[in-house]
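With one protein chain held back, the other chains of the complex are shown just where they sit.
Order of writing sets the chain letters: A and B. Residues in each chain are counted from 1.
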Amino acid sequence: MINPETIWRDLSAVREKGPLVHNITNFVVMNVTANALLALGASPIMAHATGELDELLGIVSALVLNIGTLDSGWIEIMGTAAALAGKRGVPIVLDPVGAGASRLRTETSLALIQMQRPAILRANPSEILALAGASGVTKGVDSTHRPDEAEEAARSLAQKMNCAVVASGAVDFLTDGTTDVRISGGSPLMPRITGMGCTSSALVGAFAAVATSPLEAAAAGMAVMKVAAEMAAEKSSGPGTQQLYFLDALHGITKEDLVRRLKIS
Amino acid sequence: MINPETIWRDLSAVREKGPLVHNITNFVVMNVTANALLALGASPIMAHATGELDELLGIVSALVLNIGTLDSGWIEIMGTAAALAGKRGVPIVLDPVGAGASRLRTETSLALIQMQRPAILRANPSEILALAGASGVTKGVDSTHRPDEAEEAARSLAQKMNCAVVASGAVDFLTDGTTDVRISGGSPLMPRITGMGCTSSALVGAFAAVATSPLEAAAAGMAVMKVAAEMAAEKSSGPGTQQLYFLDALHGITKEDLVRRLKIS
Partner (left out) sequence: MINPETIWRDLSAVREKGPLVHNITNFVVMNVTANALLALGASPIMAHATGELDELLGIVSALVLNIGTLDSGWIEIMGTAAALAGKRGVPIVLDPVGAGASRLRTETSLALIQMQRPAILRANPSEILALAGASGVTKGVDSTHRPDEAEEAARSLAQKMNCAVVASGAVDFLTDGTTDVRISGGSPLMPRITGMGCTSSALVGAFAAVATSPLEAAAAGMAVMKVAAEMAAEKSSGPGTQQLYFLDALHGITKEDLVRRLKIS
């Protein structure tokens, strides 16, 4: 059972242990996701040199792969990192940015999944639909479908891939194929800030290092996103200030904030 | 005739349609320009893999090329993207960062222009002078000339290249070779924030997707920069806070803000 208590326990564990989270992510969000991990209490590593992947994967607690600014070199690196993580039992979070917007993105995402099963797949509904083989046509990297349309696709993917799947949106839908979780709240300003989806994937990575199941990790990551976004929105005057107050909130979030604000079902 | 009314119409169109703007830009400003496009109401795509350029250029409404952190790989990618955009009739905005500071930058800019005529060239006066074959020596990527010195060069370039040219500065000078536009205002803090020139190029790209002419698109982009910068400066206490209030202002700018604040002639 996932609830504010389990999420608070996981958040406390992240803050106490400061797990190292290895991110191989896109150029647009590297800074943002590193800052979000630091604000949460985790320690980000952003590194992609083939010659050090094996050593680094030996000291980290989670690997986040994000294909946002993929090219042939980075695809190869992500494949190598996924395989090494698999060998070492390091949980992988995959963010298939833009799957469906180009064949390259859809195929790369599926190839990475096939190479090494991720613990958690975090995507928007269009990307989920594209990966599920549905006829989803995505508008760039933003979502053109609502979460409820993608729930069936997410459940099928979770069952087929044996992992937790998050279809994020105004209401986040999470499933491990058996149990479903829905999280709402947040702020309408969040889609007006680049990298907030990528950030949620990174935070899920931090929780994957401490949670007792992939679904619990996914729920904790999405929950602190929603709660911190809502806290930030009470102070912000637009997407610029929202960004910063979001990091402040992520850093300062208390058990009471979780209990009072979290809308989970 | 470009005035607050036409600019408001274009801004409303961007907010309503949310045009996809494809950016192949430098590492320093990817996050900043994506956020500015989102705050404006457009949808950024940041992607550079050769294997997906054709597909992506089939769904976007404008292409912004920025050579800020160019290298041989990225130069080739930008050339490919420019040619594909030309075939599809996607308008190109070129930002020749640092032209004049190195031969590589000057030559790359000219080669990209020759490969495919941009709709709009947005640069600082030194870069304009360098590209116009004047003896401009730039001090890095910052401008060492004042806009008025570069007006003649901008006009000549616009006529020769058959595009709109923006020489940006304390007073922005815009021309399509026949009609000139000058926009002033803004904030002296803006040159103390990295990527604000690159951001204006990205915003011009969003307007190129909806405006009736390249000059109108350029004017709309530079106008909202100046107005949002001025609005931000009333709240900021330095270049850090100015960055964020600028995004807030860009997101919240009203017709009244444009009418009251825009200094255009």
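Please note the rule applied: contacts are C-beta pairs under 8 Å (C-beta built on N, C-alpha and C of every residue); 3 or more make two chains touch, one makes a residue touch a chain.
Because the structure is predicted, anything quoted here is derived from the model rather than measured.
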### Query
Which one, A:8, A:173, A:207 or A:245, makes contact with the chain that was left out?
A:245
#### Entry: Residue in contact with the excluded chain [from B:6, B:50, B:69 or B:179]
B:69
### Touching residues (missing chain, whole complex) on chain A
20, 27, 30-31, 34-35, 38-39, 43-52, 55-56, 59-60, 243-252
### Query
Contacts of chain B with the missing chain: which residues?
26-29, 31-32, 68-72, 98, 101-105, 139-142, 191-195, 236-241, 243-244
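Definition applied: only the chains that are shown with their structure count from here on.
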### Query
Measuring from the mean C-alpha position of chain A to the mean C-alpha position of chain B, what distance in angstrom results?
32
